[in-house]
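Missing here: one protein chain of the complex. Every other protein chain is in place.
Showing chain A:
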Amino acid sequence: MAYLYYMKKLVFSIACALLVQTAWAQKDVLQFDENNKYVCYQVIEKPGMSMDSLYTRALQFAGYFAPKRTEKSKVPGSVTLKDNFVIYGSALLSKKEAGQVSYKLNIDTKDGKYRYNFGEFVFKPYKINRYGSMAVQPGVEIPLEKMWTKYSVKDTDTYLDQIGAFCKASSAKLVHYMDRVQVLRKQEEVVKKVATDKW
């Protein structure tokens, strides 16, 4: 009987661990917007901060986060960048690149608040080439919302988890940057001058 008691406890412990794992599924960071597209979106209040200050910080973040990938937005107070990152397959022995995910990040600022929106996720699967390198298959692009039509539930979940993890880590960096960074004004160069004729 004591054996059964401990077995129950063991099963309960494993179930708890699995629940924790489920609760930490990174894909939960992703939501659907009004167009049924995956986004990672949040509005953050910054009372007392002007739009100009927030915009400057957002620009600096974009320059640090994805240099050369930032685009000029036509909307005042907005910063847009387009970039991509690599995600991996779910092999047990060795993680292999599964493909790259392109995305668009919008940061919009207003007086006292800003919002970020990771969206337009497109998966570009890799295929091993003749040189043993993983390379994009030209012309093969799968919007994130249609991943399940091309891949198994397990693979789709693996990819969504990684995309969620990327968004979570990137948005944390953004928030950290927006909170901490000092907007430094360019110091005017002081030229030391002395009037030698007045003494």
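The rule is simple: contacts are C-beta pairs under 8 Å (C-beta built on N, C-alpha and C of every residue); 3 or more make two chains touch, one makes a residue touch a chain; residues count from 1.
By definition in this document, contacts and distances are computed from a predicted model.
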Candidate names "Branched-chain amino acid transport system ATP-binding protein", "Fe-S cluster assembly protein SufD", "C-type cytochrome biogenesis protein CcsB" or "Porin"; UniProt protein name, chain not shown: "Porin"
Chain not shown: contacting residue from A:T80, A:T109 or A:Q162: A:Q162
Contact set of chain A toward the excluded chain (per top definition): 6, 9-10, 13-14, 16-17, 20-21, 24, 26, 85-88, 91, 93-97, 128-133, 137-140, 149-152, 161-162, 165-166, 169
